[in-house]
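What follows is a set of notes on a single structure, which appears directly below.
Every protein chain except one is present and positioned as in the full complex.
Just so it is clear, A, B and C label the chains in written order, and each chain counts residues from 1 on its own.
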Amino acid sequence: MSTAVKKEHKSAPPERGGPATLVEAIRQGIWEEMERDPTVFVIGEDVGTYGGAFKVTDGLLDQFGRERVIDTPISEGAIVGAACGAALMGMRPVAEFQFIDFISAGFDLLTNYAAKCRYRWGAGLPAVFRGPCGSGVRSGPFHSLNAESFFLNTAGLKIVEPSTPYDAKGLIKAAIRDPDPVLYFEHKKLYRLPRLREELPAEDYIVEIGKARTVREGRDLSIITFGAMVLTALDAAEELEKEGLDIEVIDLRTLAPFDKAAIEASVKKTNKAIVLHEASRTGGIGGEIAATIAEEAFEWLDGPVLRVASIDTPVPYSPPLEDYYLPQIKDVVDAARKLAAY
Amino acid sequence: MSTAVKKEHKSAPPERGGPATLVEAIRQGIWEEMERDPTVFVIGEDVGTYGGAFKVTDGLLDQFGRERVIDTPISEGAIVGAACGAALMGMRPVAEFQFIDFISAGFDLLTNYAAKCRYRWGAGLPAVFRGPCGSGVRSGPFHSLNAESFFLNTAGLKIVEPSTPYDAKGLIKAAIRDPDPVLYFEHKKLYRLPRLREELPAEDYIVEIGKARTVREGRDLSIITFGAMVLTALDAAEELEKEGLDIEVIDLRTLAPFDKAAIEASVKKTNKAIVLHEASRTGGIGGEIAATIAEEAFEWLDGPVLRVASIDTPVPYSPPLEDYYLPQIKDVVDAARKLAAY
Amino acid sequence: MRISTKFAPRKADDGKPLTCTTDTDLKREQLLDLYRYLKLTRLVEERLVNLYRQTKVVGGVFRSLGQEATAVGTAYALGQQDFITPLIRDLGAVLVKGIRPRDVFAQYMAKAWGPSGGRDLNIHFGDMERGFIGPISHLGDMIPVMTGILLGARMQNKSIVGVAYIGDGGMSTGAFHEGLNFAAVQRLPLIIVAEYNHYAYSTPTSLQTACRDLAEKAVGYGIPATIVDGNDVVACYEVMKQAADFARRGGGAVLIEAKTYRRKGHAEHDDQRYVADGEIEWWEKNNDPIDRFERYLLDQKVANQEKLDEITAGVIREIDEDCDWAESSPMPQPEEAAYRVFDNEIVPPSLRPKVLEN
Partner (left out) sequence: MRISTKFAPRKADDGKPLTCTTDTDLKREQLLDLYRYLKLTRLVEERLVNLYRQTKVVGGVFRSLGQEATAVGTAYALGQQDFITPLIRDLGAVLVKGIRPRDVFAQYMAKAWGPSGGRDLNIHFGDMERGFIGPISHLGDMIPVMTGILLGARMQNKSIVGVAYIGDGGMSTGAFHEGLNFAAVQRLPLIIVAEYNHYAYSTPTSLQTACRDLAEKAVGYGIPATIVDGNDVVACYEVMKQAADFARRGGGAVLIEAKTYRRKGHAEHDDQRYVADGEIEWWEKNNDPIDRFERYLLDQKVANQEKLDEITAGVIREIDEDCDWAESSPMPQPEEAAYRVFDNEIVPPSLRPKVLEN
């Protein structure tokens, strides 16, 4: 009874290029890669008939069939493991976590199997592990995770997080073509944000993994950030501009391995840096970046590298609490003012 | 057939105080706490009849019985979950991972259940999660983990790692009495190291969680470290002394929340700092510490905070590879010389 | 192997509408109490949907429409001292365990007076006094936690049972396996209520397991199982009563599979495009647990319609009152976010740092 499908529901295939939100850009990217390369397939919970909790894989099932669009049991370990095994066979799995929070249940296989396979016996694992991350949408402690810090100390995993539709499409394609495992984090707050909607090229393109992007050039101070915080940084920069402060904003895009050269170049120009991220401050990626700057650009620094991040708590549900938890524009502005005055 | 016990094997109860290695100190600590407090119990794989893979729990079964010394199936998730549940009931579980590497299979429950319980509904979880960590003993990629970085960005977990028998005993007791979940990491290379053997007090004592220890006072440069690397730091300090460099060595002992005051006090005195740890450099705890110093003691710094750590790879098995992987005395000496000359 | 089907779903005789089993010792008061909880559950959820539409509920609303009898009937067979850890769709069990609707409303609305003070959502909280351990989102994880509750209770010589609810989907998790297996080995009084409600989000049960019945999974843990008609509240009560007796007497873990049906989508936003035509309507018309129980109460002359209406009116009064109370609660103070990660007497709250203030 439950296998028949209710309505003659059929999702339209995505445009090639054109104006797109972040979620549409990712969908385009996966779709095009699946057309281009028969080894690419999609696996995860509710990715088929339902098209994914956030509809990233909408329509793929109709187009590519059950063999290449696989609805799994609620088994994140099996999803990761199966993606690894298929990748060993020369396939290119794109595995979805329904929320990135559930990556904790795949943590064991990611850090032990996926990350170490090539090192141990030369077997590269071209697998992508993706899903919605991030807070600010009132989803409470278990649907708001920024998971990058879990994986930074495990060599063998690349980590990517786009903040624009263009980058999202270019990076998902690069991730799928990458010969090594890539974690691809999608900030759920950005999925459908009208502000981000932009025109994508009709032609095939990728965005190289490992390269940051200067979102805004400036001379006085660098804000190094990524994901949804790019917008916070830009908004802060605009406010600071009114005070005559010329802020540079760097979007890392790739978190591992992150673009040291771009960060250093920026800091050597502005001599002041703020690292901004959404995860809790302690143990977040900000420490790694700030330490790198302080170590490798020490002589260029005219002030301490400041970190602006969430407080050290779980992500609370209630709006006033979550707003307090998260770094706000004002926090960035304050930090920048103080640092500028240094 | 297999339930009868072969020999009339009975392990001696531990001494109260006296000369002890690290492993004996931990065993003393657990034993005394179990005697003192009937809610304390031990749970893990092979912790009963066998006394644990490293014999930390040796003899507990005979003394305290099957109810309080529980051999589990190979189920790290169940071990963590069961410890949490029992803690909710007012018990004080001491859960063992046979090797800390297997904590990855308990990662989900640790970061989601144990860490967030008090925050979510006020239910404190007084549970200890312990096990052998660390490399340098030719155990390859899956028995050499330093896991602290996995947990630094998850608020709600304390992390402890002793480097001496005195601290080991005092910290395991403090951990057991702590009202919140504590991860207690034991460097397996130190367990039976004769160099560490020391006289323990016969009286009950604890070592406060959250407090670092100045292992060696010095004026020229601070090395901030913990675990087995304390020895490396001390050996490097001795060599540097010959060159007239007076090195301070700080043993963090607690990694979360770490002792900022002690670090800052040291750095404000010496004006130069090296952070030394055994895990891979990128994403390791060194970034957090270095960033904190660079941020909060910026004006006192006469040089960059240098990090000396393992390279960014899995832990290789073969001795020449593992030696290359790990930070050696020479690496610390080199870093100190360069920084001193700054 | 030991799978009991005594209370499993049966076809109604010659097209007669379904009611409930008469094979019970439940007294009139208890039966009416069951009715009250069924209505309370359904109407609390309906109120939540209203609040959601008014954007007063901050997160999602997850309905148990059509499967209320499973939660209510099973929980009703427990003592005050027994523990449950429900799924989001087991609101009925939470209410039976004595949690007040006001707490649930305040939680959903992220209010300061909610039991988690706005830190967590819906039924994600707990009450040790009432034997209620709220779930976390991560499915399966509560099984080993409940195993630990029972391990602790055994060390304290407490004679309690623990009930962990799990979905057809959640049984696919490793945590479920590890937790139940450990409880079975330790012969702990853990009772699993496996809810066969046909879907896990959009995924049909046939894509979660190759078994026909979830009860078959009990075999691999060496424990007995029962299949119950999850839409027959009396049957649900009866199988739990037996299971709890068995477990309390030292029999060890038990698995109860409840056959039911999730009539609403996974959450309010779900368009249920994956559901076959007419399926929901069939269940609504022929197999609604409250309809069935009303029919039973009337047929068996336990009550007349007036009595039932009176109960319902009482339920609505309670809901109105509790909802008002919850609405009147303030939102939490922002800085509250920083407190209570640890025992704050030892570790200070994580207040947002003042930038470079020293």
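Keep in mind that, in the parts below, contacts are C-beta pairs under 8 Å (C-beta built on N, C-alpha and C of every residue); 3 or more make two chains touch, one makes a residue touch a chain.
Fair warning: this is a prediction, and the values are worked out from it, not measured in the lab.
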Option touching the unshown chain, where A:20, A:78 or A:301 are the choices: A:78
Touch with the omitted chain, as defined above, among C:185, C:227, C:290 or C:341: C:185
Of B:25, B:40 or B:53, the residue in touch with the unshown chain: B:53
Residues in chain C touching the chain absent from view: 1, 172-178, 181-182, 184-185, 187, 206-212, 216-223, 252
Contact set of chain B toward the excluded chain (per top definition): 1-7, 9, 45-46, 49-50, 53, 71-78, 98-99, 101-102, 104-105, 138-143, 281, 304, 306, 308, 311-314, 316-325, 331, 334-335, 338-339
Touch list for chain A against the chain that is not drawn: 39, 41, 43, 67-68, 70, 72-73, 75-91, 93, 108-109, 112-113, 116, 118-124, 155-156, 158, 178-180, 210, 257, 296
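Here, only the chains that are shown with their structure count from here on.
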Reference chain B; chain at largest CA-centroid distance: C
Separation of mean Cα positions, chain C and chain A [Å, integer]: 35
Separation of chain A from chain B, taking each centre as the mean of its C-alpha atoms, in whole Å: 32
Per-residue multi-chain contacts in chain A, two or more chains: 101, 104-105, 141-142, 304, 306, 312-314, 316
Two or more partner chains touched - positions in chain C: 116, 119-120, 124, 136, 138, 174-175, 341, 350
